[in-house]
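A selection of the complex's chains, in situ.
Labels run A and B following the written order; every chain starts at residue 1.
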Amino acid sequence: MDNLTQLFVEAGTLMLAGMVFVFAFLGILIIFINKVLLKLAIKFPDPIIQSKPQRKTNKTNVEKGGISPPVVAAISSAVSQYRQQHSKNK
Amino acid sequence: MESLHILWMSTGLANFELGQVIMMLVGCLLLFLAIAKNFEPLLLLPMGFGAILTNIPVAGFSEVGGLLHYIYYAGIDTGIFPLLIFMGVGAMTDFGALIANPKTLFLGAAAQFGIFATLFGAIALNAIPGFEFTLKDASAIAIIGGADGPTAIFLASKLAPELLGAIAVAAYSYMALVPIIQPPIMRALTTEDERKIEMAQLRHVTKIEKVIFPLGVLLMTIFFLPAATPLVGMFCLGNLMKECGVVDRLSSTAQNELINIVTIFLGLGVGSKLSAEAFLNVETLGILALGAVAFSIGTASGVLMAKFMNKVSKEKVNPLIGAAGVSAVPMAARVANKVGLESNPHNFLLMHAMGPNVAGVLGSAVAAGILLALVG
């Protein structure tokens, strides 16, 4: 068996072992997600996070007095626009 | 007079070698691709610039005491820079789509066939006189098929540092060419009906799943493939920092300032490997050819795997998202979305394609670990 043939055999073995391993690894990961994560998700569901937004809304309400909704919408839009631009620049 | 002669002898004009001129043109080409064609500019721009700097005669950028020498040996030879980039990428990655539809991991796995088939192809090239790739060389070249820059640089710096420049150029160029390479293959391997398949909406993924996921991945890597833990570990650290919600300032720094600083240095350092003697040879041509092959095979494998899954499973998968399994995040997912929209203008595949897309990142890191373990 000459050198090149031997390299071919090694490369073939690598290919086989590699693909088997990759599939096995990611396959176990599927089991992990289905068996472990899903159960965790059921046992510890995300809390319905209303506290934070609510607090914000309250605060904003208090501060903004009697401002009409379109104005508020405009502000949010302006701020979120700036936020986008800013994050792009980063 | 003597002074003028010394001054002349210290000019670049008096010292240029042809190879350096050509490599500078290669550097300019990379800059052109980055700036005018928007080819992965974040890395190709510093890389092209580094290629120019390293080929300046007399200046000695990559000799002992030169700036690029320090950068290369401190950050790339040690593997630190690619690992930090990987941490930052981890901090930018959302595994939600993958967790919601874990089957897509098989698509990410299948696409890694691009890597291993290319390994075989690189060895096959040895049949042509002029090519003498060792198994290490072939492995480092094959990882181009992983479509993941830092992984390719990390592996090449360990297995075949002298090929690092060509491998990085190929990896990032083809990643930028994904929107051109993939669609014809995707269309050729799928029927119009397959491309029209609409997929079920993804379920909500809870916070705890996202927090535990990177730890689970790390644990499995520790169990089965410790050689991949530098890459997977730093990736998972970044992802954990993002998802845990208690270290937002670290997560933000990892995905902004730190990754930016390291990207500049990584690009310059990789560019410093683009010297004439390392790049201007037939092996580079082989690497560029093999890279294209790797991307194409990876794309095809992903699509075919999706079609196979549709045969054996009742829940249908649009085979276009299989192409996203090569990673090249998020470009490949966008390509899948775009090709899908051509057949069905109301079918948005982007979120579904993110599953195989990030699975491809994990798959490539695992493949890199296998190569390190078996060949390194």
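The criterion applied here is as follows: a residue touches a chain if its C-beta (ideal position, glycine included) is under 8 Å from a C-beta of that chain, and two chains touch if they have at least 3 such contacts.
It should be emphasised that the depicted structure is a prediction, and the values quoted were computed from it without experimental measurement.
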### Query
Full complex composition, in terms of the labels displayed?
A x3, B x3
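By definition in this document, only the chains that are shown with their structure count from here on.
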### Query
If you average the Cα atoms of chain A and of chain B to get two centres, how far apart are those centres in Å?
20
### Message
Looking at the complex, which residues from chain A come into contact with chain B?
### Response
4, 7-8, 10-12, 14-15, 17-19, 21-30, 32-34, 36-38, 40-41, 44-46, 90
### Query
Along chain B, where are the residues that touch chain A in the complex?
98-99, 102-103, 105-106, 108-110, 112-113, 115-117, 119-120, 122-124, 126-127, 135, 138-139, 204-209, 212-213, 216-217, 220, 224-225, 256, 359, 362-363, 366-367, 370-371, 374-375
